[in-house]
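Then we have subunit A:
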Amino acid sequence: MKYALYLGCTVQTEQYGYEASVRTTMPRLGVELVDMTGVSCCGFPPFSSVSELAWLYSSARNMAIAEGMGLPIFALCNGCHLSFVETKHKLEHSPELKAKMNEKLAREGLRYEGKAELIHIFELLHDVVGKDKITAAVSNPLEGLRFAAHPGCHAIRPSRIGRPDDPENPKKLDDLITWLGAEAADYPEKIDCCGSSLAAASGKTVLDIAGEKLKAVKRRGFDGLVTTCPFCFKVYDNKQRAIQATVGDRELEVPVFYYTQLLGLAIGVDQESLGLDLNQSPIDPVLEKIGGK
Partner candidate 1 sequence: MSTFEPNTVGFLCNWCSYAGADLAGVSRIQYPTNMRVIKVMCSGRVEPGMVLELLEAGADGVMVTGCHIGDCHYITGNLHTKRKYALLQRLLAKTGLEPQRIRLEWNSAAEGQRFANLVKEFTEQIRSAGPTPLRAPTPDAAKLLNIRAAKAAANGFRLRALVGKEEKLVTTGNVYGDRVTQDEFTKAMDEAVETEFQIHRIHIILQDGPRSVKDIAKQLGMQPRTVLSYMVALRQRGWVDVKEAVEGTPLYAAQ
Partner candidate 2 sequence: MKPVLVIGGGIAGIQASLDLADRGTKVHLVERTPSIGGVMAQLDKTFPTMDCSICILAPKMIECYRHPNITIHTQSEVIGLEGNVGDFRIKVLEHPRSVDATKCTGCALCSEKCPVKKPSAFQVGLGQRKAIYLAFPQAVPLIATIDREACLWFTKGVCRTCEKVCTSKAVDYEQKENIVDLNVSSVIVATGFEQYDPKDIGEYGYGRYKNVLTALEFERLVCASGPTGGVLNRPSDGKVSHNIAFIQCVGSRTQTSGYSYCSASCCMYATKEAVLIKEHEPSSHVTIFYMDLKTFGKGFQGFVDRARSHWGVEYIRGRPGEIREDPVTKNLTILYENTEVGRVERLDADLVVLCTAAIPHRDNAKLATVLGIGQDEYGFFANPDPVASPVETDRPGIYSCGSCHGPRDIPESVAEASATAAKAAEDAARAEGVA
Partner candidate 3 sequence: MTTPRIGVFVCRCGINIAAYVDVPKVVEYAKTLPGVAYAEENMYTCSSDGLNKIKEAIKRHSLERVVVASCTPRTHEPLFQATCEEAGVNKYLFEMANIRDQCSWVHMKEPERATEKAEDLIRMAVAKAALLEPGEEPEIDVNPSTLVIGGGVAGMRAALSLANQGFTVTIVEKEPSLGGKLRSFDSLFPHKQKASGIIEPLIQSVTTHPRISVFTESSVKSVHGFIGNFDIGIDTKKGPESLNVGTIIVAVGAEILKPKGLYLYGEDPRVITQSELELMLRAGGVDSKRIVMIQCAGSRNEERPYCSRICCNEAVKNAITLIESGSEAYIIYRDLQTYGIHYSKLEQEAKRRGVKFLKYQAERPPTVSACPQSLRVSLYSPTVNEEIDLEADLIVLSTPLIPISDAKELSQMLKVPLESNGFFMEAHVKLRPIDFATDGIFVCGTAHSPKDVGESIAQALGAASRASIPMAKRRVRTAAITSQVDQTKCSGCGTCIDVCPYNAIRKNEKGLAETIAAVCKGCGVCGATCPEKAITMHHFTDEQIQAQGLAALEED
């Protein structure tokens, strides 16, 4: 299992905890990660409203590099993964567009064939690594903990071009959590958006939306919220204080984790190398419960 690791901008510039936990956990599950050189921003789907061509080009370019490496791209971020999937989909259905891309890529000596495989972290852990490997690796089961899974919109929509999980009833992240010995209960707000895509338009709206979700997670008695999307994490974890201020509830405290951080804890990786100290939400109570064992 060898993959070209595509970190993307957000992870590299501010979500080190995600990168750290991925780099330390994956190898232990037999996943070999090869860094990509010369990659750029994925293109960021919303950017298409400014210039669709520029967006498609950036994605195609990154995929072309992976093709060169002969490896499937493992993009950590939901946004990046979607950007690649969408671009691939568009170019598949428009030879003209594809030709145009390659014309431009040729100037860098690159070529996009559309052969590059794309894999999402859900697919990688849930479908490729799988239950047996993960449960076998768990040395410190997270028993007695109940987590709310937050797959994030881009992991499930737009559903028609192939996303890693069901748009209405996503289950993979829940499975992954339970495989660690923890509990993952269904909750109605599961597929609610974190709001981050509105950040540019209205910061307050983002906090309101996110606040509603955190309230629900707390109300339903979860020990914390788990995601694999740097954008969602950024809102729920990094902005949690701001959220408390906006919704006017200082008590609104919800521990937020990257799945890979919990994975690390469960398979016995030391906390430091999981970047847990970068989490800004109050995760200590949870860590105590885990550390206790």
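The set was built so that all candidates are chains of the complex that A comes from, given by their letters.
Heads up, the rule we're going with is that a residue touches a chain if its C-beta (ideal position, glycine included) is under 8 Å from a C-beta of that chain, and two chains touch if they have at least 3 such contacts; residues count from 1.
Note that this is a predicted model, so its numbers are computed, not measured.
Asks: For subunit A, choose the touching candidate in this complex from 1, 2 or 3.
Replies: 2
Asks: Write out the stretch or stretches of subunit A touching candidate 2 in their complex.
Replies: On the subunit A side, the touching residues are 166-169, 185-189, 220.
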